[in-house]
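The complex is shown incomplete by one protein chain, all other protein chains being positioned as in the whole.
Residue numbering begins at 1 within each chain, and the chains themselves are lettered A, B and C in the order written.
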Amino acid sequence: MTQKTRVGVIGLGYWGPNLARNFFELPNAELVAVADLDQQRLDRLTSRYPGVVGTNDYRDFFTMGVDAVVIATPPAAHFRIAQECLENGLHVLVEKPLTRTGEEADELVAIARRKNLRLMVGHTFEYNPAVREIRRLIEADELGEIYYIDAVRTNLGLFQLSADAMWDLAPHDISIINYLLGVEPVSVAAQGGSFVLRNYGIHDVVYMHLKYPEGVMANVRVSWLDPNKTRRLTVVGSKKMLVYDDVESLEKIRIYDKGVDAPPYTDNYGEFQMSYRYGDVNIPHIPWSEPLRMECTHFIDCIQKGETPLSDGVSGMRVVKLLEAASESLRTNGSIIELNFTLPEDVIDTTTAEPVGD
Amino acid sequence: MTQKTRVGVIGLGYWGPNLARNFFELPNAELVAVADLDQQRLDRLTSRYPGVVGTNDYRDFFTMGVDAVVIATPPAAHFRIAQECLENGLHVLVEKPLTRTGEEADELVAIARRKNLRLMVGHTFEYNPAVREIRRLIEADELGEIYYIDAVRTNLGLFQLSADAMWDLAPHDISIINYLLGVEPVSVAAQGGSFVLRNYGIHDVVYMHLKYPEGVMANVRVSWLDPNKTRRLTVVGSKKMLVYDDVESLEKIRIYDKGVDAPPYTDNYGEFQMSYRYGDVNIPHIPWSEPLRMECTHFIDCIQKGETPLSDGVSGMRVVKLLEAASESLRTNGSIIELNFTLPEDVIDTTTAEPVGD
Amino acid sequence: MTQKTRVGVIGLGYWGPNLARNFFELPNAELVAVADLDQQRLDRLTSRYPGVVGTNDYRDFFTMGVDAVVIATPPAAHFRIAQECLENGLHVLVEKPLTRTGEEADELVAIARRKNLRLMVGHTFEYNPAVREIRRLIEADELGEIYYIDAVRTNLGLFQLSADAMWDLAPHDISIINYLLGVEPVSVAAQGGSFVLRNYGIHDVVYMHLKYPEGVMANVRVSWLDPNKTRRLTVVGSKKMLVYDDVESLEKIRIYDKGVDAPPYTDNYGEFQMSYRYGDVNIPHIPWSEPLRMECTHFIDCIQKGETPLSDGVSGMRVVKLLEAASESLRTNGSIIELNFTLPEDVIDTTTAEPVGD
Partner (left out) sequence: MTQKTRVGVIGLGYWGPNLARNFFELPNAELVAVADLDQQRLDRLTSRYPGVVGTNDYRDFFTMGVDAVVIATPPAAHFRIAQECLENGLHVLVEKPLTRTGEEADELVAIARRKNLRLMVGHTFEYNPAVREIRRLIEADELGEIYYIDAVRTNLGLFQLSADAMWDLAPHDISIINYLLGVEPVSVAAQGGSFVLRNYGIHDVVYMHLKYPEGVMANVRVSWLDPNKTRRLTVVGSKKMLVYDDVESLEKIRIYDKGVDAPPYTDNYGEFQMSYRYGDVNIPHIPWSEPLRMECTHFIDCIQKGETPLSDGVSGMRVVKLLEAASESLRTNGSIIELNFTLPEDVIDTTTAEPVGD
């Protein structure tokens, strides 16, 4: 039997305790230690999980036989901590966004490859059974040619000063769309408004416009300032259309067997007649499993089998570079920014693993 | 008692018969004649409304004692017919969009003023009780400072070759937003996709980004290519937020007594603490009346009292110029187009009437 | 070509004008005359349909070459008018409920058979495409053995003094359930409350409990005193379950591929383990056609082809006898009343036609 992977969690704010709980419960991992500057948070965690060591300095992990760390600190600290952990030979799972600049992301990818360590980013939705079902439908050509994707992610709050609504919310949608389409976006433009935090110049509402190869379009609307919690993704294909509503507890995906076909091109407008198709709506039964649990399991699996994670450092780097470009667009009144995800030349090339479960 | 206004309807396609029915039933109007090139349509109408004359040539109206015409032809013919009717001394109600270019719109406004005739455009939603209730709430400062408006208008179809989804659907949202905010927009940018009619270069999906004075933002999403019929407008204010869902038959408006307040500006991020307010949701009972009926009534009233219509030629001109600019933005990859609604110098100045019912 | 059937409509209150419009528009019928005691109603109708004669006395029809009458008067007059029309050789379509007593219903059936005339009752829902789709699913054994049906029909109003909520609303549900199950109910019990009209002893809320052969159960809840308009029917079968929501404009039927199976009988409770099945939800696309139009068409077809209508006099008689028994149960505190739908011995036997469209 494989030995248990020894895990340490850094950052016990909002999300860290969820990660700690999962690694504590995983059969092939062992939660060894947790780190946070706040002693109260540490005490709460260690009293709940007897045997887990708490420390104010994650560098203590380096002498505790820890194999892998999970970084759930505020984004500003991601790069520095991840870099240090990699350099000390630890596998790293970083919460999204991976870093705050593309350059930093490139560097983390480079170190991980050089030292042959797993670098993974917490794009939880890629491990969501509903999102995986949509990808399966697209790959099986159930929807036909994908025309466009529209994503909406809104609610009231939670406002921050360390990020705007786009950096806070859009990583989810971008990682989902990248995952579904399986290609890199070509360009981005973004426009937004700064209302509640206008004195700080922080956007609470942002509209992003993404172009993908072959004319595929994606638009993302995020807002901290909306009366309703919305998490809706519409995928429009030439054969079928689909709406994924993550706020629904049971009926997350609705597949519409409807569409429209244009007649062959004609100069004679009089003969022009569209052909509409209206069919059933299907709501597939999707057996549920907690996405975070699947993500944590995948991280440990990749470490133990030496495989590249589905949401690896490159995946995280793409999201960061896109957000960086979108911020540039926001600053320049919505100008279109071309995207380039090429890694620096000196980065060792490795192969991407197949998606989990396939 | 005032004499009945004698009305002729031009164009009996999809919308024209509804207009004919309304003018037939109005107590202070008389439906005198209808015009269409299609004889079958004429026959259907005249058999339903005995005494109404049918003709293939609307110019026959000029010798029939008609006071006012209603133009419900395809948009391409709006300008030419409206111009001719105005020149012949008739009051004119034109379906939206008023014309296809801002220049044409300016000219219609100029003729109407010179000849002291009523020129009105069929922005039906400005006569919708739900939209009027929202304006009332904004004017009564119930929502506080308006931050932004988000509008979505989607469904499957109806595709046309003579317009794109934006020219077909967005006039509704733009006229609503202009009406609600009571000011002219400052700039527009638009991005879109052409999928089903890509061979014709016609956009079936468009995202518009509007800037209004004082930092107010509006975004409009229209699509002919969506699995669901959506007509939703979200108005976010500093005090309250509101969602208007026109697909709902009874509960069209939901007012959310919730919001968020930023603390006074501070350099000390540690002290930064937003204050969220969560309160009741109110769904006001709005007595219903058919918007088209109110629009037709208003047209006749303005003629008989010599008043400027709420949705007058200038209102129609603003929508057309905005769409024209948005088309320019679509052609130039979403560039921001500044807007200018100034009428040419030689246009006679008249005063705008107060909104109906106020 | 068949000659057009000449139709007269009696009663122009709420529903009569809809019937008149349909017969006016049917290609194989001719609306000849309408009757009502109210002159204003007559004038409104005859001005809308030129050539149609209006009269205060439906007996005038007997000398006008009318072939068939449609009776849309208040229920109290149904029997007397239908009887007279049948005796005068006219085919008869009566609005629901057919009569106010089972005895009256029997007599109408007897006269119609004796004189070989069509007697039909306006159970509109039997002509509703959604209801017909449910019957198709049951007949195709898609739902398996039917366990039970639950029906809810509520709204606020419209209160009457000439009927209670049960006689007003339940005929719809009873005719639907009888039609779906294809068998006669065995017994009925009813309990209710009289609140707003307690001084008149009129029930505004009623709960009915019906037993059908082989242990099938149906429960019907009707109310004039509910904040929401509800028209919902749940059909639970051993294989699948189904909800029909008539308030939904597009998605009227949802088919749930779920259920539960008991293990074979065992004395050992420890081994007892139910087996639950959870599958997709399917919302079939049902091409829409106006039920009233289909009902009117069917009436004329049956007259012209000499066939027995789907919702014939016997079908109407069953609903009336069930309501009569339910009223008896209401009077006796919910006692169970056994049902007997046998026609008197002297009624001529005829065969029931196949359902329309099958």
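Operating definition for what follows: a residue touches a chain if its C-beta (ideal position, glycine included) is under 8 Å from a C-beta of that chain, and two chains touch if they have at least 3 such contacts.
Since the structure is predicted, the reported quantities are computational estimates derived from the model, not experimental observations.
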Hidden-chain contact residue, picked from the options B:247, B:281 or B:348: B:281
Contact residue for the chain not shown (choose from C:40, C:63, C:199 or C:342): C:199
Interface with the unshown chain - residue positions in chain B: 251, 257, 278-285
Interface with the unshown chain - residue positions in chain C: 147-148, 150, 156-159, 161-162, 189, 191-193, 195-200, 205, 207, 209, 215, 217, 219, 221, 224-228, 234, 236, 238, 241-243, 254, 256, 258-262, 265, 269, 272, 274, 276, 278, 333-334, 336
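Simple rule for what comes next: only the chains that are shown with their structure count from here on.
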Interface residue identity across copies chain A, chain B - same or different by half: same
Between chain C and chain A, distance of the C-alpha-averaged centres to the nearest whole Å: 55
Interchain centroid distance [CA atoms averaged], chain B/chain C, Å: 44
Chain A and chain B: spacing of chain centres that average the CA atoms, whole Å: 40
Interface hub residues of chain B, defined as touching at least two other chains: none
